[in-house]
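Note sheet for the following structure.
Here the complex is missing a single protein chain, while all its other protein chains stay put.
Chains: A, B and C, in written order; residue numbering restarts at 1 for each.
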Amino acid sequence: MANPEFEVTAVADGDAQRLDKAHRQCPSAVALGSAEELIARDDVEAVVIATPVATHFPLACNALDAGKHVLVEKPMCATIEEGEELIELAASKGVTLMVDHTYLFTGAVQMLRGLCQSGEIGRISYYDSMRVNLGLFQPDVNVMWDLAPHDLSIMDYLLDEEPVDLEVSGYCHVNPGVPDITYLTLHFPSDMVAHFNLSWMSPVKVRRTAIGGSEKMVVWDDLNPEEKVKIYSSGIEFQPEEERRQIMPGYRIGDVLSPRVSQLEALQGVVSHFAAVIGGRETSIMDGERGLRVVRILERAQKVLDQRLPEIADLRDGRV
Amino acid sequence: MANPEFEVTAVADGDAQRLDKAHRQCPSAVALGSAEELIARDDVEAVVIATPVATHFPLACNALDAGKHVLVEKPMCATIEEGEELIELAASKGVTLMVDHTYLFTGAVQMLRGLCQSGEIGRISYYDSMRVNLGLFQPDVNVMWDLAPHDLSIMDYLLDEEPVDLEVSGYCHVNPGVPDITYLTLHFPSDMVAHFNLSWMSPVKVRRTAIGGSEKMVVWDDLNPEEKVKIYSSGIEFQPEEERRQIMPGYRIGDVLSPRVSQLEALQGVVSHFAAVIGGRETSIMDGERGLRVVRILERAQKVLDQRLPEIADLRDGRV
Amino acid sequence: MANPEFEVTAVADGDAQRLDKAHRQCPSAVALGSAEELIARDDVEAVVIATPVATHFPLACNALDAGKHVLVEKPMCATIEEGEELIELAASKGVTLMVDHTYLFTGAVQMLRGLCQSGEIGRISYYDSMRVNLGLFQPDVNVMWDLAPHDLSIMDYLLDEEPVDLEVSGYCHVNPGVPDITYLTLHFPSDMVAHFNLSWMSPVKVRRTAIGGSEKMVVWDDLNPEEKVKIYSSGIEFQPEEERRQIMPGYRIGDVLSPRVSQLEALQGVVSHFAAVIGGRETSIMDGERGLRVVRILERAQKVLDQRLPEIADLRDGRV
Partner (left out) sequence: MANPEFEVTAVADGDAQRLDKAHRQCPSAVALGSAEELIARDDVEAVVIATPVATHFPLACNALDAGKHVLVEKPMCATIEEGEELIELAASKGVTLMVDHTYLFTGAVQMLRGLCQSGEIGRISYYDSMRVNLGLFQPDVNVMWDLAPHDLSIMDYLLDEEPVDLEVSGYCHVNPGVPDITYLTLHFPSDMVAHFNLSWMSPVKVRRTAIGGSEKMVVWDDLNPEEKVKIYSSGIEFQPEEERRQIMPGYRIGDVLSPRVSQLEALQGVVSHFAAVIGGRETSIMDGERGLRVVRILERAQKVLDQRLPEIADLRDGRV
């Protein structure tokens, strides 16, 4: 993560062992026992926040308030309200607020963005993601808050559209109240439906996203080192609504292209972008607004989960 | 499908071309222009119904009423009411009613049944199926009625449990009112949650079912000719509910076994089973009750779809 | 294999059981106990020979001599001499002699032929084939005579070139004198080297051919139903010989294209081609000359094997 535009001045961690580890990676920086000390320093211009989600808001607030630029890990914060406040605060202080949606700087997502934005794949009909593995259970977040921010930020970057409605469900096998499997479906103003299969309970790791367009369909398998992105010259002939009912649609099945995906160093890209945005040379592709749009979906989905899971539990236990 | 216990006496089809094709496969049978004629014949003891879903009920009714044994294609019928009537009719006439859930006779499903019923994979926590392809749009059914009967009959056979609640959603890209993508989630009295990703819009064909147990996890990839079933000695240590909250669960990651799956001729198995059930030598594993349980979930899910899809369309069009 | 241009008049087999099986497939044909009877019939114009290799020559001779057109299974015959005699005989009798190199009529080989002949993949540097499986040991041939005819006829069709030299080796694990593993390397007048890894001893079936060109490289995996042929826009910059020594060559690593391969019915293609060649409407792509070129390599390789294997055995046993 070394970047010529930044010098690591200080590192802070309340935990001595973690602090020591961080310090060994940046031996020339000052090691501090609290974030507050770090934020208070005059020689600190920009702060990177990599802490549990619940602390993102207070730490980012402090830092922004002290006039520091902030790069915060995903998800940006825990609620919509927090997100709106952070955006406003950054604006009023004239500093940069950025969320580390690292995937946006991978070669694969950059390629997908090109395919979607250029119109090459046509009108998008679905976005289908499977992100499952034998999870690392997180102490402070459920599987949706852990995994979905990746998908939601990518989808938002590709398609620039917000959902009008959603369904979400799941189950808490290990910790009550903390779903370890979640299925999320989003409906968009356009023809698009998006689906996310999120799990910490799969023995096989899967990172597969399919995007269906009227012209082409794309499958991104992030674990396939040789052919990450495949573009299928297959499609469904969309018909005008009045004619649809009458006949069966036609399919085109065609070639498959696996374009060479450049091996960008995504994290390096994020750091360079942060510098460029602070310096006014680039407009952020992962600013507070995008961070907020992700949190907005998560909060909305969480509310449904909070209502549905007890309902289902009652039905399961025969209480209804 | 030749079977020494059956002789094909007659074939019937209202369509001359299809009738001719069927007749050429069974040249010694009588070719008839209508099912009614076939059912009316004294030399017909058992009837196989392979017609559009909407006709299953009237045809099966006629045949059962005439005292014929019936093997009907999946799904058994279009409504719960129809299913209940067929079961009752078969019982009152003392004849066999069977639904052709062909998959149950594949080597893979037989193996999965053994794994689930023996307790080898432990307490089941999830059942996750992806059944997608560049569809053959059906004139009379949506993607759920087309594809889900396979999954639902298999799951029912493996686990013998009925859901207490469900979520379902989807989208109609091609024909209004006929979803071509459907996501279905079922909740069971036990710990299990089941999820089905069903699509006619995928450029890649996927037939993948994952079953998670407390002891082992299984992935069945029906398109992998070499290693159809993989058994993962991985699991999650379930903890008593009172202790769950406190600590992170432990994972075991272990070996993967791809047992040799026998290459059963599934259709041949169905026909032999039909003969054995008629002859009183076997109890049916695909009787009217199982057929009805599948239809029960489909009808329930369809009701939700019928309500949800217009709601979502209204939101999408800004009418709400 | 039904073809409107042929009527199956007679089938013959010395073995009653096999004859019965063949007869059931062609019930309208006469069933005969010997090939001689069949060849002697006036109502037989063309003969298909599907018998052990050693009998190809005498049977084809008889048939050609009787003025019948002949389609013989691969390999055409057991020696170069036999092959030359058959070609001469067919020519003198003015009838068609064709070898059933079925693969040539698959969509994949047709596509490869186009890629090689059009110059799209550039100057060919290597042809590398792996054709291994848990074999069906043949009573009358070794693994090379069993499997290599496929590869050799395909390569000959693609590249129209005959080797100037070869190496070959192997081992006989099961039957002494009958290699069940063979490695064959051919050297061509052009830059090309060809290699064949042939085995009846592999637990995994592999059918993989890689063809390297100066412009593109192609991998044909015949067992991959979705992406049989992959074209790699990768290559090595060939340099004029005088400049070669000095610097490292440059690589281009590029996109991968899996073109849609048409699902030709290869056997149907062979039969139609046979009819068209007899009728003078097509020039044969699998005539006696091609059959002979395959046998020429096999016989040459066999001679080396016949000398090498005992040499190695002697060294192994310490007799040398």
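The working rule: a contact is a pair of C-beta atoms (placed from the backbone, for glycine too) under 8 Å apart; a residue touches a chain by one contact, two chains touch by 3 or more.
What you are looking at is a predicted structure, and each value in this text was computed from that prediction instead of being measured.
Touch with the chain that is not drawn comes from one residue among C:16, C:50, C:91 or C:134, which is C:134. Across C:212, C:259 or C:288, the single residue that touches the chain missing here is C:212.
On the side of chain B, the interface with the absent chain consists of residues 226-227, 233, 253-260, using the contact rule stated above. The chain not displayed touches chain C at residues 125-126, 128, 130, 134, 137, 139, 164-165, 167, 169-171, 173-176, 181, 183, 185, 187-189, 191, 193, 195, 197, 199, 201-204, 210, 212, 217, 219, 232, 234, 236, 238-239, 241, 244-245, 248-249, 251, 253, 308, 311-312, 315-316, 318.
Everything that follows uses one rule, which is that only the chains that are shown with their structure count from here on.
If you average the CA atoms of chain A and of chain C, the two centres end up 53 Å from each other. The centroid of the Cα atoms in chain A and the matching centroid in chain B are 36 Å apart.
Taken residue by residue, chain B touches two or more other chains at 204, whereas all remaining positions touch fewer.
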